[in-house]
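One structure below.
With one protein chain withheld, the remaining protein chains of the complex are depicted in position.
Let's look at subunit A:
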Amino acid sequence: MEMELIAITILWTFLYGYLIVASIDFGAGFFSYYSMLTGKEHTINQVINRYLSPVWEVTNVFLVFFFVGIVGFFPDTAYYYGTALLLPGGVALLLLSIRGSFYAFANYGARKSRTYMFLYGMTGLFIPASLSTVLTISEGGFIREVEGDVVFLPWNLLTSSYSWAVVFLALVSVLFISAAFLTYYAHKAEDGPAFEVLRQYALFWSGPTILASVWVFMALSRHNMTHFQNMLDIAWAFLLSLACFLGAVYLIWWRKGLGWAFILVMLQFAFAFFGYGSSHLPYLLYPYITIQSGLTHSDMGWALILSFIAGFLLLVPSLFLLMRLFLFSARYVRGK
């Protein structure tokens, strides 16, 4: 494989990792706030806290990895996106800061306050919304280069139906992924009442997820025809994604194989996400940066790839240990 493909595959894979772990986290924030409002707090909060508290910092690093990595492999992105995204990026950072500090202040630091629960729940929705607009922007039409200066066109973004379709998809996906995972986790914890509540959430959000996907497809065909054509060429990936989705809903509905159900959800998003990503190529920012034009010098590129391999060898056993202790340890999950 050529270097630019290796690089974008690494980055995209970590972004996918972030999509999954962060969705679990964001959705959980929303559910715990919602359950507080409806008085079901005690049923599900324990399940949520037990999994999330040990891993939230790791979740954050996935994001840091992505934005440091993309600047390393494709330095031009720093210039274009950096200049254009000052305000949206600032907003996303602010929300991430509020959320990150929540864990420390509310979870470890004694009592929970209602305001903090509210902020925690709401940031869980707004962060995915603001991060997903970066993908929208990469489709082109929202950034223009005028006499050597990069300008951002926020009005175009706010009035584009494609942009809203993506935001909507991001929100419902977050809730669906999260609910599917927590259903599985509650089941493992043998926490019947929490399981029932979370299963309902998962089923409730499954429908909107599919609707949103279809909407995004249609909106994209109007926004960027080339990309839409590329997607049709690999329609099989999206059909597989749909099949995984149906399988997952089937299993959750019949309360069977919940671990498999969550794996199917992960596959559903993997097919869709990688399908979307590969049909987006070669553009990183349409039409200004491609993975070839934006690539760093080859010596730096190889240095990064080598260090990635070394780091990865360190990372995998550590992550495995973390999961053994907090995810697959039945004793821990049940709170013993």
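For the reader, a short list of remarks on this structure follows.
Going forward, a residue touches a chain if its C-beta (ideal position, glycine included) is under 8 Å from a C-beta of that chain, and two chains touch if they have at least 3 such contacts; residues count from 1.
What we mean here is this: contacts and distances are computed from a predicted model.
Set against the options "Protein translocase subunit SecD", "ABC transporter permease", "Electron transfer flavoprotein beta subunit" or "Cytochrome bd-I ubiquinol oxidase subunit 1 apoprotein", the UniProt name belonging to the omitted chain is "Cytochrome bd-I ubiquinol oxidase subunit 1 apoprotein". Touching the missing chain, out of A:M36, A:L85 or A:A129, is residue A:L85. Of the listed residues A:P75, A:G140, A:P208 or A:G277, the one in contact with the hidden chain in the full complex is A:P75. Those residues of subunit A that touch the chain absent from the view are 53-55, 57-58, 60-61, 63-65, 67-69, 71-76, 78-87, 89-90, 92-94, 96-98, 100-101, 103-105, 108-110, 149-150, 152, 296-297, 299-300, 303-304, 307-308, 311, 314-315, 318-319, 321-322, 325-326, 332.
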